[in-house]
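Left out: one protein chain. Kept in place: all the others.
Right after this comes chain A.
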Amino acid sequence: MIVVGIIVAIVLILLIWFVGTYNSLVSRKKRVENAWSQIDVQLKRRHDLIPNLVNAVKGYMKYEKETLEAVINARAKAVSGGSIDDRIKAEGELSGALSRLLAVFERYPELKSNEQVKQLMEELTSTENRITYARQFYNDTVMKYNASIEMFPTNVVAKMFNFKPFPFFEATAAEKETPKVDLTF
């Protein structure tokens, strides 16, 4: 009788542990997916902002046609979609083009004092920061999730239900070169 009781208790404890571990893995995975969608939201914000920005500065920057066109083309590519790899690449190009545009801004004092341009620049700076922070948060969440599916004994449950690690969001080469532009007004 006692032996049966002990066996039942052990099975019960194992069952509770199993369910708990499974649920915590699912919630970690959801957190990663949520962090990923946050990056998406911010990228969309950037796409929406660019046409306004380009329109506002076009008049001032007659001699910077190339820079502006690069931004417009990069945006078009980024918006057109494709596989995740393609998109990451297109967004990287867009980041590079935008940072060149911001660097050019420095040469136009009258542009920097324009109220509407000031506002757009603030929005752009904020959007770039949001994208950086969203990636940072995504990578942090992925790190926790990936660690938990590899660590014993959680990895047993993770293997049984085929929990796969997520890739980290690495900065592309173009972004790593991004010059730091002082945008304080």
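Keep in mind that, in the parts below, a residue touches a chain if its C-beta (ideal position, glycine included) is under 8 Å from a C-beta of that chain, and two chains touch if they have at least 3 such contacts; residues count from 1.
We adopt the following convention: contacts and distances are computed from a predicted model.
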item: Among "Protease HtpX homolog", "Sugar ABC transporter permease", "Acyl-CoA/acyl-ACP dehydrogenase" or "Polymerase/histidinol phosphatase N-terminal domain-containing protein", UniProt-listed name of the chain not shown; value: "Protease HtpX homolog"
item: Per the touch definition above, residue among A:Glu122, A:Glu150 or A:Glu170 touching the missing chain; value: A:Glu122
item: On chain A, residues whose C-beta touches the chain left out of the figure; value: 35, 38, 42, 115, 118-119, 122-123, 125-126, 129-130, 133-134, 136-137, 140-141, 183-185
